[in-house]
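Missing here: one protein chain of the complex. Every other protein chain is in place.
What follows is chain A.
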Amino acid sequence: MRTTVRFRGRDLGAQRPLVMAIVNRTPDSFYDRGRTFEFDAALSAVDEAVADGADIVDIGGVKAGPGTLVGVDEEIERTAPFVTEVRRNFPELVISVDTWRHEVGRAVCVRGADLLNDTWAGADPKLVEVAAEFRAGYVCSHTGGAVPRTRPHRVRYEDVVRSVVEETTRQAERAAEIGVPEDGILIDPTHDFGKNTRHSLALLRHTDQLVATGWPVLMALSNKDFVGETLGTELSERVTGTLAATALAARDGAAVFRAHEVRQTRQVLDMVAGIAGEREPASTVRGLA
């Protein structure tokens, strides 16, 4: 049963799983490799994502993996003015910003961001306080304690699913306690972050346990290494695997899907909803004329 999600008054309901479109203002992110680094290219990417059915755009200013250092000021410069422009173009669109730094969180919330996607699991504990201050949404992640922008190296868990459930729900409860609106809190198992491929697959296999926490589950699966390793494919051939994972997680009740391929993801989610009887087919003339 999906619950209603709402970010700074923007109500996305509970009727269907949501698509969060990835728009990176970075020169070096692993998948888009700088394609939307330029301001205008990123704006076009938002236009396209909205046209393709995105419910949320998630704007990033620093690549997740290790690489060139990006300071706070540079990250703000990449994200904050862009948030202003996206807000101007799309007054009702839910705008998320992918950051672990509270200074960045504050700068983008001032300019109209609705949701702070804290992919590094509270590495900066002040970030959730910014979300509370602005009554913005907040994503509770799980990294196994990894330092931002580091790769997993021989990480181990007694029970990775239990670790994720405990850590993300602990963060969610804490966020709610300090004033983040409860219907704006998402939990994210955070595939690949502090996890090997088998850990990530286990988390998909047990999506139901994450959903059973009652917190809406964000799945950030798009084109990640665990897909590539599972299929033995390079970066350019991970979409099919991503969509398969998306379909199963949607069937098990995940609420939000962070995606590079917005249109395909929307179609998969609509198809899954159709199969589940949760969505009316777009048309049914066949055999009924």
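In this section, contacts are C-beta pairs under 8 Å (C-beta built on N, C-alpha and C of every residue); 3 or more make two chains touch, one makes a residue touch a chain; residues count from 1.
In this section, contacts and distances are computed from a predicted model.
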"NADH-quinone oxidoreductase subunit NuoE", "Multisubunit potassium/proton antiporter PhaD subunit", "Catalytic LigB subunit of aromatic ring-opening dioxygenase" or "Urea ABC transporter permease subunit UrtB" - which is the UniProt name of the missing chain: "Catalytic LigB subunit of aromatic ring-opening dioxygenase"
Omitted-chain contact residue, chosen from A:91, A:232 or A:277: A:232
Selected residue (touches chain absent from view) among A:152, A:189, A:216 or A:241: A:152
Those residues of chain A which, in the complete complex, touch the missing chain: 66-67, 150-158, 160, 196-199, 201-202, 229, 232
